[in-house]
Each structure stands twice: as structure tokens, then as C-alpha cells.
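Have a look at this one before I ask anything.
Missing here: one protein chain of the complex. Every other protein chain is in place.
Here is chain A:
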């Protein structure tokens, strides 16, 4: 207890020095040479920026899968010469069901749908229901795997879109199963980015069926879609997709040579080029709709076959809309729709105010605690203060190593840690006092003080540790930063008080050999 081996001494001191060294990058400008430069990142609440929480609409995924499952099943039944009625899709449960045309055909129906290749629409199970219907249920596992893939893919698309806007240091992370967090430092008005991310940008090229005058019912195999070119008008667009936007290789804003207005040009890959050329060749004189997210942006008449694999879209664009559409088409469509469900934007001036407020509080709190410890605990109080300073540097060092984000509540957490940290020293010193009063020699009193206080210190810190781990697990955003700093703070506190300040006291005792202790 009262003796520190050389190795122990050196390691305590070197940990403190390494901590000090690791803090330095936070206060010095990054040098031009590329060396590892671990640094604490300022949270959005301190540097200004936007935090967006987006919900991934996974039900659309199930809906799409059920749609293709139902198409495949109907196709297989038709090929086998069987019929069906009362088709029903339940997106919530992931079930597609139908009744056999005739109860006697039920067994053959079951066989046909059971024999369908599984690749058509993921894993599914076939079951006969008591009401006589046949149900095809999507496998939960396959849907989950598909959902995971979709979210991963969505994150990639989101990243591409945001990178294309020129945003600096965006952070895009997955949260839970169906959420995506986007953090945009320096952007305090995220309206444009929200619009970009809220667009699925699924573009398709499909033929238009001209409706007989006065009719407003879509023929079978068609869907009525609104036109953005002529608001209020509905066009009967075929469900069959001739060319898919996924086959685009490039797109960008341009000006329309004929009208001088803004337009978007695009280039297709070889698959797209072939399909485009085939469909335009066979359908000269018909209208060809360019559909974006179930809205017709343009439906020009095909004048001649287009074989070059590139084209131009002239909607009602202004410069920004054309640029953004080009960006969206280049980045690709989102596999699932996203909606922003939480936004927190902080302007740069408020962030700067917060840094000032945080730093001022931290500094004055630190000073108050130091003065108190010096007045109430004398020499051992100063040792506690040295440990406190080491504690602060170690906290900063660990946060830098993690590349952690410092938030305003995080600064509060640091300050409270410093307030709590001296508790361990107080416990030790008070204990030494008591032991002296019981008539022990200074040496024995110090020894007993360290020994007895250690278990108290461990017990009292463990409970605080538990509370903040809970907060870290269930908290979000800045509050997590608070919990993280306090949790790290408890660890550094244990180190600095149980090792460093004790070391200082022991070394002083060994050198000075005092007859009384300054308590």
C-alpha cells in the first residue's frame, strides 16, 4: 500500500503523459503532414448543423414483393390453365391469397403455386386456409434480409446524393432496423437536402395508352398517373416498364436548344440503349411517358427510333429543379421511401454561443473545485487537484482516441465528473483523519485510509456507472454524449484517484517522513 514499485510508478506517470500528449491535438492546428491526429469532434449543437432522423418505409418493400409474388402466381396459374378469384394482398402480414376458380381445382392450384421457382419472389410458404382460399406467405426471414439490404442500399444512395450536393463531412449512420441518421455539419437549413432525400427518384419509361374521349377509366394493365407538365391531367400509362431508370449511366442539367428552357439529359447503358431503341422503333407515333415516382414528368410523341441511348427530358424545370433531378438520377433511386421524422438544426451563431457558455462553465467550475479543495484539504487537496487536472486531460485523451463527439451536455458531464472526482480523495483523506484520531501512526493511518476508502470508492462509483450506462443505451443524440463522458469520467476518476493522487501522497510521505499528517 505504501510502496510503489518502479514499474508501477513509471506506468502511472506514463499514462498521464500519454494522456497529456493525446490532448494536445485538440488545442493545436492540424499540421499539413499526414500523421494520425486523433481529435474530439464538436457536436452539431456546438459547431452548428443539422441532424435528420429518417424513417425507412419498409412496408413498401413488402408491398412490392407481394405484387411480384401475385403476378408470378397468376401467371403460373394461367399457364397451367387454371383460374382464380378474390385476390387479396395483406401487406401487414405479408400474405397474398386467392380462391380457386372451382373448389375441385384446389389441389392442382396448390401444386402449381408450390412448384413456382422460389427465385420469383423470395422465400414463401403455401398453405390452404379453412375458408377454401390458398395463401402464399412471404418468409419473415427473407423479408428481414431484404429489409436489411434495402436499408444498406438506401444509406449508400443517401450518401451519394449528399456528397453530390457538396456538403462537408456528412455522417450517415443506421439506427436500429429501419432508421437512418444523417448529420450535416455546417448546414443549418437542410430544406434542399430533405427534399432530395425525400424523393425516391424511381424513373421509368412507359408507353401511354390514349383514352377514348370522355373516358377516365384505365384499361386493364394500365394505371392512371397525374401529369406534372399539365397539372390536373391524368394519363393512362402501361404498367409494363419498357426502360428502367436503373439503366441510366449519366444524367445532368442542360438547356433545351429548342425552347431555351432548362432540361435534363441522360445516357443509358447498353441494356437500356437496346430496350429504348427497340421500343421507340416499334412505337413511332405513340406517346412515351417518362414517369418519376408515379408522376408523369413528360410524355412526348415518339417521332423516330432513338438508337443512340441518350435523350433529353424537358419538364417544367427551373435551373435548380433540373440540377436536382440530374443529381437524383445519377445517384440512383432509393430502394425504399424515406421520411424525415426528426430534424434538429442549429445555426452557427448559437453553436459558438454554446461553446463559449460551455467553456466558461467548465473553467469556472474547475477553478471553484480547486479553490475548495485547497482551502479544505490543504496539501492533500492540492494532490487531489493535480489528479483532477490529470483526470480532465485523460478524459479529453480518451474522447480524442475514440474520435468521440463533444456536445454541450457532454461538457456538462465533464464538469460534473470533476465535481464528483474529488469525492474519492475526500473519502481517503477523511478516513486518514479518523485513523489518526484512533491513535494510529501517520504511516498506519495512511495505509488504513487507502485500504478502507478503496472499497467505498468502488461501491459508490459502480452505482453511478450503472445509471449512466442505462442513459447511454436508451438516450439519443447529445444526451448520449453526456452519458458517454460521465462513463469515461468514472473510469478516469478511478485511475487518477486510486493511482495518481495516492502515488503523490505516498511519495511525499516517503521523502518528507513527516511526524504529523496535514489533515
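Keep this in mind: a residue touches a chain if its C-beta (ideal position, glycine included) is under 8 Å from a C-beta of that chain, and two chains touch if they have at least 3 such contacts; residues count from 1.
In this text, contacts and distances are computed from a predicted model.
Visitor: What does the UniProt entry say the missing chain is called, choosing from "Protein-export membrane protein SecF", "Peptide/nickel transport system substrate-binding protein", "Stage V sporulation protein AC" or "ABC transporter permease"?
Guide: "Protein-export membrane protein SecF"
Visitor: Considering the whole complex, which of A:159, A:174 or A:452 touches the chain not shown?
Guide: Spelled out, the listed residue whose C-beta touches the missing chain is A:452.
Visitor: Can you say which of A:95, A:427 or A:446 touches the chain missing from this structure?
Guide: In the full complex, the listed residue that touches the missing chain is A:427.
Visitor: Pick out which of A:10, A:271 or A:360 touches the chain that's been left out of the picture.
Guide: The single option touching the absent chain is A:360.
Visitor: Across the whole complex, list the residues on chain A that are touched by the chain not included here.
Guide: Touch with the absent chain occurs at residues 45, 53, 55, 188-189, 191, 194, 198, 339-347, 349-350, 353-354, 357-358, 360-362, 364-366, 368-369, 372-373, 375-382, 408-409, 412, 415-416, 418-420, 422-423, 426-427, 430, 433-434, 437, 452, 455-456, 459-464, 466-468, 470-471, 473-479, 482-483, 486, 518-519.
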